[in-house]
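Let's look at chain A:
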Amino acid sequence: MISASKGLYLDGLAMSFGGVQVFADVTIDIPPAQVTACIGPNGAGKTTLINAVCGVFRAPRGHVSLDGNSLDGIHPHEIVRRGIARTFQDVRIFPYLTALENVLIAIPRQSGEKLRHLFRPGSGVGAQERRNRQQAEALLDEVALSDTADRPAGELPFGRQKLLSLARAVATGARYLLLDEPAAGVEVEMVPRVTALIGRLARMEGRAALLVEHNVEVVREVANQVVVLQGGGIIAAGSCDQVLRDERVIKEYLGQIYNV
Partner candidate 1 sequence: MDYLLYIGALMCIWIIVSVAVNLVIGYTGMMAMGHAAYLGIGAYTAASLNIFFGVDYFSAMVIAALCSAVVAVLTLLPLLRLQGFYFALATLGLNFVFFDLFHNLAPRVEASEGLYGLKLPAALASADARFATTLLITVACILIARHLVGSPFGRLLRATRDRPEAVDAVGKNPTACQIVIWGVSGALTGLAGALYAATLSYIDASLFTSTASIAMLVFVGVGGLASIAGSILGPVLLIAFTEALRFIGLSSQFIGPVQQALYGVLLIVLMIFRRQGLVGKHDFRE
Partner candidate 2 sequence: MNTLQVLVVGLSLAGSYALLAVGFALIFATLRIFHIAHGTVFITAGYTFFVLHRVHAMGLIPSGVLAVAVAALLGLAIDKAVYLPVLRRGGGMFGVFIASLGVSLVFEAGFLVYTKGVVSVARTDMLDILMVGPVAVRALDLAVLSIVAVVYGLLYLWLHRTWVGIEVRGLTDNAPLAAVVGVNVDRTRTHIFLLASALAGIAGVFSAYDMGISPETGTRTLFVAVVAVILGGMRNLLLGTMVGSLALGILTAYAGFFFPEWVTFSVFITMILLILVRPQGLFG
């Protein structure tokens, strides 16, 4: 079923690998300008969920649609062009590109990436590149990475690479950001920057985020709604307060963290 309203809609998704079912019948509505958090234990399939939405795997059952248009079977880079970007749990920045280049490369619609514009005088590639640089520098500044702008990204410590990958995803201009544990591994004093950035994107730019997270504080800080993925399905969904007080959630998941 494809929803006709605006937003990213996951309908009845199921994924399995080699005969092992990861999850089934997952339905999540990710409205624009809101932050949706997806929590749950490791191995519940949160990253697989992102992979399914982004076209890395094709879900055998269920549909993904954006503003009413189906995304089924569309190639990953095309999905980004339609406005859905993701980060990776294991980061995957470009190690031999500088931090600035990592962000620059994500900016869409660069005519300098097409050969036919490169060799035509007066095509404005240079000016566009300068504008893009400024945008990239501003983003780096937001995640406090300006001092590493010209260093190869592979040399940065993991926490800073995590921030860089977040900046890179934001640079794509995608209206829906699927963030795979954006705060995990980030230095403690930088975590507020992460939440501030995500919150600002939603409020000021109307961008939505699906946040896969373990860090309940981050979730509490920034999420408008929470879904809990566990045991192969969604066991709870609702506002932050509702979900975090849900008995079943506490028993099956939170209890492991908080020893409640």
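The candidates were selected such that all candidates are chains of the complex that A comes from, given by their letters.
Annotations for the structure displayed:
Note that a contact is a pair of C-beta atoms (placed from the backbone, for glycine too) under 8 Å apart; a residue touches a chain by one contact, two chains touch by 3 or more; residues count from 1.
Please read all numbers here as calculations on a predicted model, not as lab measurements.
Within this complex, chain A is touched by candidate 1 out of 1 or 2. Within the complex formed with candidate 1, the chain A residues making contact are 54, 75-77, 80-81, 85-86, 88, 92-97, 101, 104-106, 108, 110, 112-115, 118-119, 125, 129, 168-169, 171-172, 174.
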